[in-house]
Every structure is written in structure tokens, then in C-alpha cells.
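Every protein chain but one is kept in place in this view of the complex.
Here is chain A:
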Amino acid sequence: MRPELERLQLIEQHLLNGPAALPAGDWNLRLLLDGELAADTATQQRLYQGLRRAGRQQLRQELRSIHARLYRGRWAWLRRLWSM
């Protein structure tokens, strides 16, 4: 992977507590040596929050579709009867 992608992976492992996350001491040392690491980490955290919201939106849309298929379709009355 390109170094820029490796850096995203390094931050991800730290934020998501992945198996390849740096030990706390090593991470703190990196923060001292890399002046942009803290800001990049904060940005990446915001990305994950945005993705969580987007995922919830998509799941809600999928659930609305399931509801429509089960209860508003041509045979909905039969499915309702079956599920009682």
C-alpha cells in the first residue's frame, strides 16, 4: 500500500482498537514526533461517525422496504394472517 494508505491504517488500528494497534507508549511517541497525527486522528474519527450515521440511514431504508414488501403488497393480508 502507498504510505498515505498505511497511515490511514495505522490511525484506524488505534481508533478501532485493532489487533495491529500500537502500544500506548509507542502511539504517544508518534504523537510527539508527528505534529499532524493528532489532527489526522480527529478527522478520521469524524469520518467514522459520519459513516455510522450513513449506515443507520441505509439500514432504516432497508427496513422501510421490508415493511412495504410485507404489509403493503398484493398478498399482504395473507402474510398478516400467517404471522398472527
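Details
Criterion: contacts are C-beta pairs under 8 Å (C-beta built on N, C-alpha and C of every residue); 3 or more make two chains touch, one makes a residue touch a chain; residues count from 1.
Note that contacts and distances are computed from a predicted model.
Taken from the listed names "ABC transporter permease", "Serine/threonine protein phosphatase PrpC", "MaoC-like domain-containing protein" or "Sigma-70 family RNA polymerase sigma factor", the protein name that UniProt assigns to the chain not shown is "Sigma-70 family RNA polymerase sigma factor". For chain A, the residues touching the absent chain in the complete assembly are 1, 4-5, 8-9, 12, 42-60, 62-64, 66-67, 69-70, 79-80, 83-84.
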